[in-house]
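What follows is part of the complex, with its chains left where they were.
Labels A, B and C are assigned to the chains in the order they are written; within every chain, residues are numbered from 1.
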Amino acid sequence: MSILHTVNKSPFAHNTLFSCLKVCTERDGILLLEDGVFGTITSAPGADELQLLIQRGVKVFALINDIKARGLEEKLAPNIELIDYNTFVQLTLDHRCVQSWY
Amino acid sequence: MNKKMLLISRQAPYGKSTAREAIDIALAASVYDQDIGILFMDDGVFQLLKSQKSQNIDQKNISSILSALALYGIENIYVHQESLDARTIRTDELVVDDLQLLNNKDIGHLLNQQDQLLSF
Amino acid sequence: MGFILIMIFSLAVYAAPYSSQASHSAYQFALAALLQGHSVHRVFFYQDGVHNATNLAAPPQDEFNLQEAWQRLANDHKLDLVVCVAAALRRGILDEAEAKRYDKPSHNLASEFTISGLGQLVEAAVVSDRLISFG
């Protein structure tokens, strides 16, 4: 029972993802949605930090419909799980509460 | 019923109405006798700066409202130390005296103690 | 199929429809939760989110009409859609009573929404298992 962090801003334009990464604990999860899915690109700002957190046990997810809408399927960094809204709902129940980073 | 709630305020004052409208939620929660804390982080720490003269841009003074948080029984005021440092803001430049400075790890821990998070 | 534990959700929507994707995401989330059999105690619209409640939007026929979609969802699932009065008044979203009180020439709140105070957001946070914010 930890925190689910959601990030909906592009890390190329906003510092939102970095703020999330700073306070994310090893038991938390991160969900990228809307323009936040630009953070799945291997060269995105924060991509290295994201992979480091994944290695430490943090689960990272991205909404598949937001990935597809933006044509990013071929550009994804490894170990990011693509999910739909049903799984998003389930994730909020698997965590104790949700912090939305705008 | 009582829940542990934390409002996380990360936006600068005045450029958008977010900072101002977030505070109103904290005040409402206190009126309803809920245990609410506020965490100021990122540009949100600018809200706490002294000597704001927002009448110059026809807006209400946010730091005045924040200086009254204690009157509303809102006692847990948290400030992200690294956000202050990045902006070269000292704690004696803030309108609130009684605050708790947190590092990144502290914040991760704080979030994990809450029942609900109100994110701004 | 096993059974699922029914949980109580509330959503807070802080962004305007069309201009931002966030309220569409909130709608998708509410829909998925309801279809899974969960309960949505309340959707609370605050800041620019109050524009989801207008009954005057007329987007092109071939575009998704989110305001209408909320109204349909409310009717199908008896959803409690609440608009913050202070945020709404500042942004020109009014029901008939507020229009009268402030002597305004018309009103534009869709009938599926009600106007109330921030206490309704606080109450939603208290009674719900999860409060999810979209902004």
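Just so it is clear, a contact is a pair of C-beta atoms (placed from the backbone, for glycine too) under 8 Å apart; a residue touches a chain by one contact, two chains touch by 3 or more.
All values reported here derive from a predicted model rather than from experimental measurement.
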Report summary line: The overall complex formula in this file, labelled as shown, is A x2, B x2, C x2
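The rule is short, and it goes like this: only the chains that are shown with their structure count from here on.
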Query raised in the report: Hey, how far is the Cα centre of chain B from the one of chain C, in Å?
Result: 26
Report summary line: Residues in chain C with touches to at least two other chains are numbered 130-131, 133, 135
Query raised in the report: Which chain B residues sit where two or more other chains touch them?
Result: 116-117, 119-120
Report summary line: So, in the complex, the side of chain C touching chain B is made of residues 12, 14, 46-47, 86-87, 117-119, 121-123, 125-128, 130-131, 133, 135
**Report entry** Residue ranges of chain B in contact with chain C within the complex
**Finding:** 1-3, 5, 17-18, 21, 24-25, 28-29, 31-32, 34, 116-120
Query raised in the report: chain C touches which residues of chain A in the complex?
Result: 8, 33-35, 84-86, 88-89, 92-93, 97-98, 100, 102
